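Missing here is one protein chain; the remaining ones are kept as they sit in the complex.
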Amino acid sequence: MRIEIPQFIWIAWFVIVSIATILATIRAIVGPTNSDRAVGLDTWTTITTGFWVILALYFFQYILLSVSMVYAILSFLGVLAIARYLERGL
Amino acid sequence: MEKAEASSINRYFYAVVLYFFLWIILTYPFSIQEWEAGAAIAFTASLLSYKELSISGLKNIKRIGILLFWYLPVFIRELIKANLHVAGLVLNPKMPIKPGFVKIKTNLKSPVARVWLANSITLTPGTLSVDIEGQYIYIHWITVGSTDVEHASEEIAGSFEKILEVMFR
Amino acid sequence: MMSDTPEMVKKVFAIFVVGILIIGFFMVFTQMPKGNEVNVNNTVSRFYVMKDVDHATQMLDKGTYFNKDMVPLRNDVPYTPITFGKSSNLEDGAANVVTSIVVDYRGFDTLGEVTVLFLAASGVMLVLHGEKRKIPKKKIAPSEIMYVGTRIAFAVIFLFGIYVFIHGHLTPGGGFPGGAIIASGILGLFLGRQGYSPNKAGLTVFESLSGMAYVIIGIIGLVGEKSFLANFLPTGTIGDLFSAGFIALIYIAIGMKVGSELSAVTNAMIVDTEED
Partner (left out) sequence: MVDLILGWTGVVLVFIGVFFLFLGALGIFRLPDLFNRLQAGTKATTLGVVSTTIGVGLIAKGWLVFSLALAIFLLMTNPISSHALGRASYRAGVKPYKGTNPDLYAEKVKKESDQK
């Protein structure tokens, strides 16, 4: 059905993604302006979409891929809405 | 904002074809029931939204060949180059950056083509398209090579513009 | 956070949040089962998730899925194991058992939920009503890239919403999430262009038609099966698209209703109108 992936590879993937999420979170909190926070949020959501895909493989559930698609849609529209708000366009 | 190039029937059938294709992709393990439902959904859903989907109708299908065999290899090469550039920049302790906003000019007429060009520029090394106004695209360049409009256009957009000119003719 | 908060407080808050995140991430490794050893065979939707119904049927025949030695609760009633795909009961005929319960046993409750949503939408539109539309002058128009991009993304989002509510009886999801996804696609169109307005008459027609369809399906059940909102269609083979009786029909109605209602709410909340 699928290849056996050793446990240390899973741990390496999760640790790297976790550190990336933490770095983006720090930027989203301390960023000097609101725009910087929005950039941090954008990166955060993209990283989390990737994380959902890896989780889908980890639990081997096909539906979690659909969940990550929904997450991608939400991150796109959310960032677009924040951007339109920042430029006083909405 | 833009004028429709093709008739409504043409655009409607393009929407039907695209929706049916997307439906087959979304429900991948092929089964005849999904195809029947997909056909019904494609005909009704495109009735609701064909105006939003395309302006040039079935002509777009011819462009897919160019997209797959000419645009995509160039794009993937540039994407990987861009990421190696970013990696070199971020992992370098000194961070040798020399940013600036430059302006380039394109000869593309179709708005969709210009948007493709702007998106491709965003994903290629060191450039980010910030705004678009008519034929001019404003670009944030992380290591400015040239401030002249003509020269910068050639350097940033040259490789994609040729392909997109053929594609959106 | 407020802009006049002192730097120190911000930094302490950042360290606090990051600490919680770190603890959360590393609890994962102690709490999660091993990836290769997760046993999710005890869930029914697994059959559809594997997308391999033949394999599932083989497992049924071998008896690996159901414990043959299970002691029945009542000894006077003979124990009959549920056989998926063969019985005419809706609960065994739907791959997603939750939807079969939500639509079959608690179908009347779901009708009430749809009504609650309808009342909420009506309230929003009553409060934010306005006849004349104010043309914004000072606002910055979105660029061409956003216009074209949201327009093309709308097609994908729209089809994905339809996918979610049509497969409500096979995968998690169903009418409410599907409708919300379609409405978020409409929100994308609002963000991408200035002065967009959806066809309000069309939205109203859709909303009314789908609400009526729900009740009509219920009445057909009342006439045919002697109970309001009872299943009147064959259940088919589990995992197929055309299975699980009337769940798919009801979810199509709910999806269209929720989608058009939430789009109308978005329209009412986003557009500036002048009261007269």
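The first chain written gets the first letter, and so on, giving A, B and C; residue counts start at 1 in each chain.
Throughout what follows, contacts are C-beta pairs under 8 Å (C-beta built on N, C-alpha and C of every residue); 3 or more make two chains touch, one makes a residue touch a chain.
Everything numeric in this text was worked out from a predicted model, so none of it was measured.
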Chains on display which the left-out chain touches in the complete complex: A, B, C
Interface with the unshown chain - residue positions in subunit A: 1-3, 5, 9, 12-13, 16-17, 19-21, 23-24, 26-27, 33-36, 38-40, 42-43, 46-47, 49-50, 53-54, 56-57, 60, 62, 65-66, 68-69, 72-73, 75-76, 79-80, 82-89
Chain not shown, touching residues in subunit C: 51, 138, 140, 142-143, 145-146, 149-150, 152-153, 156
For subunit B, residues in touch with the removed chain: 22, 25-26, 28-29, 79-80, 82-83, 86-87, 89-91, 95, 97-103, 118-119, 122-123, 126-131, 133, 138, 140, 142, 144, 147
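Methods note: only the chains that are shown with their structure count from here on.
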Centre-of-Cα separation between subunit B and subunit A, whole angstrom: 23
Whole-Å gap separating subunit A and subunit C, where each centre is the average of the chain's CA atoms: 22
Rounded Å distance, subunit B centre to subunit C centre (Cα mean): 31
Overlap residues in subunit C, where contacts from two or more other chains coincide: 51, 160
Junction residues of subunit A - those touching two or more other chains: none
Residues of subunit B touching subunit C in the complex: 1, 15, 18-19, 22-23, 26-27, 29, 31, 33-34, 37, 41, 45, 48-49, 52-53, 111-112, 114-115, 118-119, 129, 131-132
Interface residues, subunit C side, partner subunit B - complex: 51, 143-145, 147-149, 151-152, 154-156, 158-160, 162-163, 166-167, 189, 193, 202, 240-242
Subunit A - residues contacting subunit C, complex: 4-5, 7, 10-11, 14, 18, 21-22, 25-26, 29-30, 58-63, 66, 69-70, 73-74, 76-77, 80-81, 84, 87-90
